[in-house]
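What you see is the complex with one protein chain gone and the rest in place.
In order of appearance the chains are A, B, C and D, and numbering begins at 1 in each one.
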Amino acid sequence: MVIAFWICAALAVFGALGMVFSKKAVHSALFVALTMINLAVLYAILEAPFLSMVQIIVYTGAVMMLFLFVLMVVGVDSSDSLTESIKGQRVPALLGASALGVILIGLLGNITMTNIGFDQAYVAYDGNIDALAGLIFTKYLFAFEATSALLITAALGAMVLTHREHAEKPLTQRDLSVLRFKSGNHPGSLPSPGVYARHNAVDIPALLPDGTMAEISVPKPLAARGAIRLIDLASKDEVQALNRGEAVITSQSTDRVEE
Amino acid sequence: MSSALIADITAPSVNYYMLAPILIVLGGAVLSVLVEAFYPRESRRSAQIALVLTTLVVAFLAVLNIKVDAILGFTIVNSLAIDGVSVFLQGLIILSALVGALLISENRIDPLGDAFAAQSSALPGSEDELAFTERGWYQTEIWSLFLFSVGGMLIFPIANDLLTLFVALEVMSLPLYLLVGMARRRRLLSQEAALKYFVLGAFSSAFMLYGSALVYGFANSVELGDIAKALSASAANSNLMLVGGIFILIGLLFKVGAAPFHQWTPDVYQGAPTAITAFMSAGTKVAAFGALLRVFYVALSGLAWDLSAVLWAIAIITMLVGTIIGVAQSDIKRMLAYSSIAHAGFLLLGVIAQSKAALDGSLFYLAGYAFTSLGAFAVVSLVRDASGEANHLGQWAGLGKRSPVIASVFTLFLLALAGIPLTSGFVGKFAVFAAAYEKGLAPLVVVAVIASAIAGFFYVRVIVLMFFTDASGDEVSVVVPSFATAAAITITAVVTIVLGVIPQPVFDLLSNALFLK
Amino acid sequence: MELNNFILLSAILFSIGAVGVLVRRNAIVVFMSVEMMLNAANLAFVTFAKANGSIDGQVIAFFVMVVAAAEVVVGLSIIVSIFRTRRTASIDEASLLKF
Amino acid sequence: MTAYAWLLVALPLAGAAVLLLGGKRTNAWGHLLGTAMSLGSFGVGVATLIEMLAKTAEERETIIHLWDWIVVGTFHVPVALQLDQLSISFVLLITGVGSLIHIYSIGYMAHDENRRKFFAYLNLFIAAMLVLVLANNYMLLYVGWEGVGLASYLLIGFWIHKPSAATAAKKAFVVNRVGDVGLSLAVMLMFTAFGTVTFGEVNAAAESASTQTATWIGLALLLAACGKSAQFPLQSWLLDAMEGPTPVSALIHAATMVTAGVYLIARSHAIYDIAPIAQTAVIVIGGITLIMGAIIGTAKDDIKKGLAGSTMSQIGYMILGVGLGPVGYVFALFHLITHGFFKAGMFLGAGSVMHGMHDDVNMRHYGNLRTAMKITYATFGMGFLAIIGIPPFAGFWSKDEIIRAAFSHSPLTGIVTLIGAGITAFYMTRMMAMTFFGTARWQDDVHPHESPKSMTIPMMILSIGSAFGGMLLLFVANIESWLEPVVGFEHAHGGPDSSVLIPVTLTIVAIGAMMGWVQYAKREVPLLAPTDVSIFTKAARADLYGDTFNEAVFMRPGQYLTRSLVYVDNKVVDGVVNGTAGLVGVVAAQLRRTQTGFVRSYALVMVLGVVVIGAIAAIVGMA
Partner (left out) sequence: MNLSLPYLSLLIAIPTFGAVFVGLLRNSNEDQVRKIGVFFSLITAVLAILMAVNYDQSANNVMQFVETYTWIPALGTSFALGVDGISLTLILLAAILVPVVLIAGWKESEGQRGSVRQYVVLTLVTEAMMVGVFAATDVFLFYVFFEAILIPMYILIGRFGGARASYAAVKFLLYSIVGGLLMLVSLIGLWVISKEQFGAGTFDWFALQDLQIDGPTQNWLFLGFFIAFAIKAPLFPFHTWLPDAAGEATPGSATLLVGVLDKIGTFGMIRYLLPLFPLAVDYFRPVIIVMCLVGIIYGALLAIGQSDIKRLIAYTSVSHFGFIALGIFAYTSQGLSGASLYMINHGFSTAALFLIAGFMISRRGSRYIEDFGGVAKVAPLLAGTFLLAGLSSLALPGMSSFVSEFLVLTGTFTRYPVPAIIATIGIVLAALYILLMIQRTMTGEPSDEVRSTVGELTTREKFAITPVIAIILVLGFFPQIVLNVVNPTIERVMILVGATDPLPTQGDNK
């Protein structure tokens, strides 16, 4: 047991330190989980099996999952710089916290502690869980009831802050397609530009099967800038030939900017 | 697990009369959640308001019932103590909550709606938010949260064990953290305030919890009475008890806004929607001081000597920090926040003094301060420009000319805060200082007086701005509020004067306000 | 087995948690640190329960876990809502309110 | 009539009140009312005197208790009038000379638009002066004392638009106030020592008083007398006071008010009789002023200032006289009365001259006026003879007695009075010569003419007083035995015999007069005062540097002090207050920076707070 304590204690402290010193929040979360699990073991050592399990379920299972979940929202990969940005924070912080630790350890280190154990406490009950239940539903009944208020608040709070309600009912797939077609222009995809270019270029409109140019195929920004390169209309025959597969593109065709 | 054994767990006797105020409020909160879920959106807001006001009124009647029938004692295996102090504080909290509810229900002064974001989850400035606003939606969940918080406040000062105390603290605080972050305007600030309040609140409650653990280790119980017994039984001062006691105090001092645990106060008071600030400044202060008084008087009186140096230091620092930094403020809400810190310092005198007179004084002080503070913030919410509240002091210049009534009422509140006679603030201050002096705290009283003088400076400055300075060019106006805010301001102003002129009825009420030990 | 060691461990964890709150900028990590402090308190409760031979400590620890869970929910939703607005989880960014 | 003695004061007071409150409505007859009131008062005085004469010397003192003025604890001050030989003498002098000057003023002020106000002030003065001499206690005397000061202030500054007049008025009042401090200190001392402030009780108690107390009281009273009677070192206001209309100079600054100091000391004779140091101080002050005034008189070209210097000097005689004790009281008072006649007469004469010379006061512009103003010349001449002490004119009798008494005290005082007599003869002859003899040095546009009857008749009456007053008082009224019950009287012993003294005195006077005549009647008097003169002349022209001294020692340091105190009050006393506020502001601005806006730093503060608290608790716990 002693060995188990030392191992768990070491791991717990390691986890805690890891939490503080990891660059990535995700790592911190995992370190916390490590500490939690070790604490669960320690609870078991301290003859608190129920708590041990609850610790794993609630903390490691639920709470830490929640943390991870939020971390995913925030961005798992984001890593913090560990350099301090507030002037005069880090050194006093470390000093202060160390002093806190020193004071705590100094004052608590030499307290005399008995080790009575739970035999007496369990006399009226059938073990740990019953004993807990006995207290929860009698002595701490009010606190128990009050925690329900806490849980409702939590649920409400989460909803209020993060649940996105919409001002209108969201549109279904069907509504969307109806809308699309109702507008009447190009329900489908637009032709790609540069189809008949001599060299592949987005600024040259596609030609429709009848040889006319489909200026709509050129991206709007280019059109707006007037950067469309129109195809030489004189080569219409050539196009048709091409269509028929009778001609190849020769080099004498010249690029022309729209007149 | 045998069924026989479960039957062995005898259900604790519950005196429902004693619990009635709490149960009514929490029940109302649950009802409010149900309303939220099932009531049509259009009439939800009015339903919520009606529900909340009804709940609070009924709860107040329940408190009166306790008072009138003198149903006093511990209940649910000593986890709650219903005594004279409890009744007074609960009544006070419910009344503050009523006034607070009136303020929260205000939706006339802002053309866009009430003080809360139409949908807190919508991004500030997003199309969603605009859509919500245009539709005139309200975030009606605030009412449930509000009632939960009131419930927590009702439990907090009557909790007779550290666990209940801790839970009550959280029940009270969690909804507030949320409410603070839900302002309609200046949402970045509001959210920031929520985050700060939350992080620091959690931090402080960790201290308090750890302290509870240590005290539990010492006394083998978390009941306040047991702790006191253990303290008197143990010959030597135990480090456990000392550290534990200090840590618990820290948690409570944080809530009351005592230095050096005060720094959340100005930021949160400024960032929160003003109606919530008003409610917090009154309700939280009352509840937290109630708890502080109870813990200190009932459980830790044996430590009083060991803690006296600490508490003296804290009281002095709190008074000076509150008043001195208050001098440099240019935002009216921050200024009032610092004023609240200073008042916490004054009230600490009542805590330290540990006597019946000090208790009476502190409770009276709380009553006076609660209403004055509510009223002051209510007035703050009325002074607006195009972008919302005009909180910068410069914008208050010349207010006396534009709206003499409101400026006069605000002056009344400021004078009460400054402790000028014929206002509640003076009687409270007098009672507390007298009690403290009586217990040999004359030096603290002198510091308090110096602090009051410094504080007078910044209260007076506002009066000067309002009445003696010509308005700047800003388009600041005092909005004509709805009945609710008007009623709230009227009530608080009247109470402020009445408590100042004829305080005796309240002292009569307090005559049997004692802690059950 | 020295129960004192458990208390020391809890003190150390509590202090490390405090360090975390003070030095980390990521709000979520800060919050984890607070949880660490709560856990340290829990450990103390459980230890004292054993030392004193009363089960109350365990019950309280249980309550603390529930409360902590609720707190986490609220805290994280606040953090998320801020993140949505500001696209950052750095707690230092929330410093408009000052002086 | 004694029972109606309050009318003495009430009549002129009523006159003043009617004239002041009545405003312009009383313009037409105001001067007449004023004169009538003064005359009425004189009439009451005469009636009272007649009544008094019917009584025996012991019964002549009557106290008329009017009402209780101040009663606090043992401090009991009535408003009561004391009628006795001394006060009635003053009453008659005041109302008599006063009435003459009222009459004179009707003509003198005929063209002044504020003549009514002038008469109101004159009435006020008469009333105050009568309160002064009739009071039966020092407190009530104080009322008259400052009352005449007020009247003097108002009358000196009567031509209020003249800045010099306003300044002179203020100066007179303030310097008098310095003297008044002496009076108030004396009253306080008396009350502290004797528990009373009435003349009778004080004088009675003084017999058993310690020398020290009496000395202090005597010195304090002397200070008061110095202020009111323009004695060194508070003499400087009198010369400036000549800014007032000439009747004022005659009445207040020659005949009556300035002699109040003499009256005060005489009244307090019981104190001085047991306080030799105080007496000596009185003699020294009187002697110094006697010489000083005379010297100043020798150098003045302004006829009024010359007369003012002379007044100082003559009062110096009186003060010296009362300082001599019982041998001097009566003669000082005697001289006071004769001086009242001849000096008032000369002032009125000066006024008459000025009247004829377009208000020019510079004697260098006069000369040979005896041809143009015969009556004035004659009356002034009478006064001249009286003041230099030519027998049998009034001044001779009174001055001679003082000189004799002075010699009986010590040769030094005697010699001082003799020198004074010589200088007096010099400067008066100079004045006489420059004004009425020699060549006419008038400006072209000036046509000297005699004054109207209303002015000349009072002058004539006064000149009669100057001529025969001395003999009348000494031989007919027997002033020695008349005043003896009040102030006591002793014949002078020791010193040279009068058969020696009178010739010596007259010789010295003759030398002085000769020198004056030679220099100013026989030689040409330059129109502009020569500048290449001896330092003595310069000093005399500068009033022996009295003002220079005051300016250097009091005024400039005072102004500097005042200015620096204003600075100190604004910057230091107020600065401490504002500085405290500022300090709070600065501290606040600094402390405010601790609210960094960073949650973590708040948490840090909390942790540090916990640490400190823990440390304190640990230390306290261990202790």
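Throughout what follows, contacts are C-beta pairs under 8 Å (C-beta built on N, C-alpha and C of every residue); 3 or more make two chains touch, one makes a residue touch a chain.
These numbers come from a predicted model, not from an experiment.
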{"item": "Option from D:Ile106, D:Ala193 or D:Val509 whose C-beta touches the chain left out", "value": "D:Ala193"}
{"item": "Sole residue of D:Ile50, D:Val518, D:Val566 or D:Ile619 that reaches the chain not shown, by the stated touch rule", "value": "D:Val566"}
{"item": "Contact with the hidden chain (one of B:Ser144, B:Ser362, B:Ser452 or B:Thr485)", "value": "B:Ser452"}
{"item": "Touch criterion as defined above, residue of B:Trp305, B:Phe468 or B:Phe483 at the omitted chain", "value": "B:Phe468"}
{"item": "Footprint left on chain D by the chain that the document does not show", "value": "20, 23, 67-75, 79, 139, 142-143, 145-147, 150, 153, 157, 160-161, 163, 165-167, 169-170, 173-174, 177-178, 180-181, 184-185, 187-189, 191-196, 205-206, 208-210, 212-214, 558, 561-563, 565-566, 569, 573-574, 576-577, 581"}
{"item": "Touch residues of chain B, complete complex, unshown partner", "value": "360, 401, 415, 418, 420-422, 426-427, 429-431, 433-434, 437-438, 442, 445-446, 449-450, 452-453, 456-457, 460-461, 463-464, 467-469, 502-504, 507-508, 510-511"}
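Everything that follows uses one rule, which is that only the chains that are shown with their structure count from here on.
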{"item": "Contact-richer chain pair (by C-beta pairs counted) among C-D and A-C", "value": "A-C"}
{"item": "Cα-centroid distance, chain A relative to chain C, in whole angstrom", "value": "22"}
{"item": "Chain A-chain B separation of Cα centroids, rounded to whole Å", "value": "37"}
{"item": "Chain B residues counted as touching two or more neighbouring chains", "value": "120-121, 163, 167, 170, 174, 177-178, 181, 195-196, 199, 203, 207, 214, 217, 239, 242-243, 266-267, 328"}
{"item": "Chain C: positions in contact with at least two other chains", "value": "7, 14, 17-18, 21-23, 25, 30-31, 42, 47, 51-52, 54, 56, 59-60, 63, 67, 70-71, 74, 77-79, 81, 91-92, 94-99"}
{"item": "For the chain A and chain C complex, residues of the former touching the latter", "value": "1-2, 5, 9, 12-13, 16-17, 19-20, 25, 28-29, 32, 35-36, 39, 42-43, 45-48, 50-51, 54-55, 58-59, 62-63, 66-67, 70-71, 73-75, 78, 80-81, 84-86, 89-90, 93-94, 96-98, 100-101, 104-105, 108-109, 111, 113-122, 128, 131-132, 135-136, 139-140, 143-144, 147, 150-151, 153-155, 157-158, 160-162"}
{"item": "Residue numbers on chain B that touch chain A, as the complex places them", "value": "1-2, 5-6, 8-12, 14, 26, 29-30, 33, 36, 76-80, 119-122, 128, 131-132, 135, 137, 139, 141, 144-145, 148, 151-152, 155, 163-164, 167-168, 170-171, 174-175, 177-178, 181-182, 214, 217, 238-240, 242-243"}
{"item": "Residue numbers on chain D that touch chain A, as the complex places them", "value": "596, 598, 600-601, 604, 607-608, 610-611, 614-615, 618"}
